[in-house]
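Single-structure report; data block below.
Every protein chain of the complex appears in place save one, which is left out.
So that you can tell them apart, the chains are marked A and B in the order they are listed, and the count of residues begins at 1 in each.
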Amino acid sequence: MDIRKVTSEKNPVQMKKKENLLKYIINNRYLYLLMLPGVIYLIIFKYVPMYGVIIAFKDFSFAKGIIGSPFNNFENFKTLFSSQDFYRILFNSVYLSIVKIIFAFPIPIIFAIMLNEVGNKKFKRITQTIMYLPHFISWVVIGGIVVIFMSADGGLINEIIKKLGYQPIPFLSSESWFRAVVIITDVWKEAGWGTIIYLASLTSISPEYYEAATVDGANRWQQILYITLPCISNTIIILLTLKIGGLMTNGFEQIYILQNPINMAVSDVFETYTYRVGLANTQYSYASAVGLFQSIIGLILIYCTNKIAKMFGKSTIY
Amino acid sequence: MKKSKIRVIGAIVCSLIVTASLSGCKNKTEVVTETNGGKKEPLTITMVHRLDAAFVLENNPVIKLLEEKANVKLKLEVPPVTDYVNRVNVLMASGDLPDLIHLQNIDAKYQEYAADGLLIPLDDYFKNTPNINKRTLPEQLEQARVEKTGKLHSVPRPHESSTFIALFRKDWFDALELKAPQTIEEFEKVAIAIAKGDPDKNGKADTYFMSLLPGIESEQLLSGAFGVRDGLTPDANGKVTIAEGQEGFIKLMDFYKKLYAEKAIDPEWYLNKTYGDRDKFKQGKLAMMTNAAKPNELVGVTVKDLVKAFPNAKIDYFLPLKDATGKRPVYLSPSTWGTFAISNTAKDPKRIMEFLDWTFSDEGIEVLNAGVKGVTYESFDINTGICISPESMLDARTKYISPYMSFITSVKGKRIMTPGNTDSERKTVSAAVEDYYKNVNIVNTVPSSFAAGFTDAEKKLTDIKNTRDQYVAKYIIGQISKDEFVKFINEKFLPANKEVIGALQKYYDTKIKK
Partner (left out) sequence: MIKKSRLRWDDISIDLISYTLIGAFSILCLLPFLYVFTYSVTPYTDFIKNPMNFLPRNIQFDAYKSILGYKLIASGYKNTLFITIVGTALNLLLLLMTAYPLSKKNLRGSKFIFLLFIFTMFFNGGMIPNYYLMRELNLINRIWSLILPGVLGAYNLILMINFIREIPDSLEEAAIIDGASEIKVLFSIILPLCIPAVVTLGLFHAVGAWNSYFSAILYINKRTGWPLQLILRELIMQSGLNEVQNANDDVSRIPFTLQMAAIMVTTLPIMCVYPFLQKYFMKGLLLGGVKE
């Protein structure tokens, strides 16, 4: 076997001698060549501007630019950590992300599996297409429709509740309902779109498995549990890892649209906070410091999740 | 090994950058020729301006006329209106500055750009700008003063003073035999009568007297009557403070709370985003449109849309309410709408200032506000502000003229162009404006931002201001008690604003008192 055997994960080639390195690269030259354009792209478009990160440690001045602006002794971070809103925002952001992972993340998986079980091709095609439509409608519009449904003053849902003889529920203006509304609207808008990746993953399952299982007497529930789910578990874990890496981020638009002074105590997250600070004043450096904080935590989280996945012998992102 | 790899990559990157930048150099050379008779060669001005998307740039006869009359060549760079600030920020940071820069707001950013030396001081040039000096109030010009340099770094766009009135549904008032309120007591009575009376007669309690916008609940229509003063207007003891520090503020909030409890205020007013309250008025849900309504809106789109949908709707207006002494106090500080600055890279600031001065001249005003005679209008009188333009020119007018493009929209606080398309519309608006100035008690003041240190101190208050909005909203809808609310204002909000209030007091003591 030559050194190309590296392509097999099961037999890693031991590389000990230095002189072998050149030979190694020559032997794998095509692989390195293939990734070269991507790596050059990475360096030029992502790493050349990366020096901008230091702005978070500086007191940015337009005249002096990023390099020339003076360092300000972590002043931006001190301001952030001493801000009375910071811990509330941190809590809100993380809490919201966690409930989203618990309640919204599994929905596309369930829909994908259900779609997989649907036998009627026409039904499947049509519903699949429809489910993916809301992804294209902006949050501004969705926000308007949400008011039509959930308003406590003439909203369709509350009209029904009133007809049934109950008190209307202030979905949009109570702290306790805010997270539920975020999850419901998130599922509504994005769950259909989210199924696509699982559907792609499902295509690789060979029908033979199901046939064999049927012969063995497994019912369809068992097939879902023992064939379908394990086959897409890799994709699930990867997406979950990425989601956990994004624990500090909640996206701006949805939250901003659903936010109002009454639910602000629970709805204020990093994105809306940075937006507010940015509106009020320049504070480039400060906004960058907030972003950097989010990023560092995100990176740590994704690293840990990956470690845990590895520990359980699951597929990992790297 | 690794090092050499990095070196190779580095070399590739460098060569790529070099070739890319070389290949682009060709189109960078500028050609400025064209001489104009005996005149000086036209000055090429590059400018970044905030213009709405409906305004057409290509082959615009108004711009052509402007270039001809002012002897300039205008190279406009027009970022999207909605994200204008981002683009200007990047330009400022990158040093790729055009000669003339329009800034959307005179704010902390403006101060920073100027203090960093990106915008040149214009004090000396103002000696040779008769038109600007004639048509700008000193308080408008003063807004362009930069704290750190003590100089004026831009030419603000003079704008109409805030003449806030309340538009209301005359048909609903008539149906319930109500009269336009003049005092707080009458206002309350009318509001409750509307809330209880089902003025649209649909049998449902779905109409309200008014709505509010979060964050700007305290507006002049009511606040003056409640004794809430402007930040630089003193009380009897010569003390100045922000609205929240004044007695009247809590009273006003109590008033809202009462109206809310009586269902006179839209139960979900706090969901309103920009224009939300206007949309509700348009949809026949509200009896009154407040939020910064101006006389021109009597003939504006909101009212026109409303009347189209509800042909029986009649609109009238009332003035800011009277206080206990029978006065209608209104605090007026001259307004501006953005500003025009010259960058430190501009080659000929003197001539650019001449151009700006031209835009403030009779001719400039006519070109930029009325357009091209025969194309966008038939006649224009700068003294009355009446611009006659037939319906057939409407298309050209929307395409080639825009208030965004004008460099001055108002003289001494009053609009240059009288709003309205017909004589009767113009009369309606003019009568309302006249009524306003005759019957309100104007207290002249200056913007709080004039106070040294005010802007800097306010910058730090994003958190607490946001919390304030929450408390106000929750208090009005009755989620928190008065004790909690007052405690927050007195023990949290006002102490946080100490620096701001201090700056106001200092400015008042040193500059205004004299």
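Everything that follows uses one rule, which is that a residue touches a chain if its C-beta (ideal position, glycine included) is under 8 Å from a C-beta of that chain, and two chains touch if they have at least 3 such contacts.
This one's a predicted model, so the numbers in the text were calculated from it and none came from an experiment.
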| said: Among A:Ile157, A:Ile183, A:Cys231 or A:Ala265, exactly one should touch the missing chain; which is it? | reply: A:Cys231
| Hidden partner chain, touching residue among A:Ile26, A:Ile98 or A:Ile137 | A:Ile137
| task | Pick out the residues on chain A that sit against the missing chain. | result | 4, 6-10, 12-13, 15, 21, 24-25, 28, 30-35, 37-39, 41-42, 44-53, 55, 66, 110-111, 114-119, 123, 125-138, 140-142, 144-145, 148, 156, 188-189, 191-192, 196-197, 199-211, 214, 219-221, 224, 231, 234-235, 238, 242, 245, 279, 284, 288, 291-292, 295-296, 298-299, 302, 315, 317-318
| task | Would you write out the residues of chain B that touch the absent chain, in ascending order? | result | 17, 20-21, 23-25, 52-54, 56-58, 77-83, 86-87, 89-90, 93-94, 96, 104-105, 159, 162, 213, 215-216, 274-275, 282-284, 291-292, 296-297, 300-301, 305-306, 308-310, 335, 337-338, 402-404, 409, 419
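Simple rule for what comes next: only the chains that are shown with their structure count from here on.
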| note | Between chain A and chain B, the Cα-mean centres are separated in Å by 39
| Which residues of chain B touch chain A in their complex? | 1, 9, 12-13, 16-17, 89, 92-93, 95, 107-109, 112-113, 116-118, 206, 214-215, 266-268, 270-271, 458-459, 462-464, 466-467, 469-470, 472-474, 477, 479
| field | Touching residues on chain A, where the partner in the complex is chain B | value | 21, 39-40, 43-44, 48, 61-66, 83-85, 147, 151-154, 172-173, 260-262, 264-265, 268, 276-277, 280-284
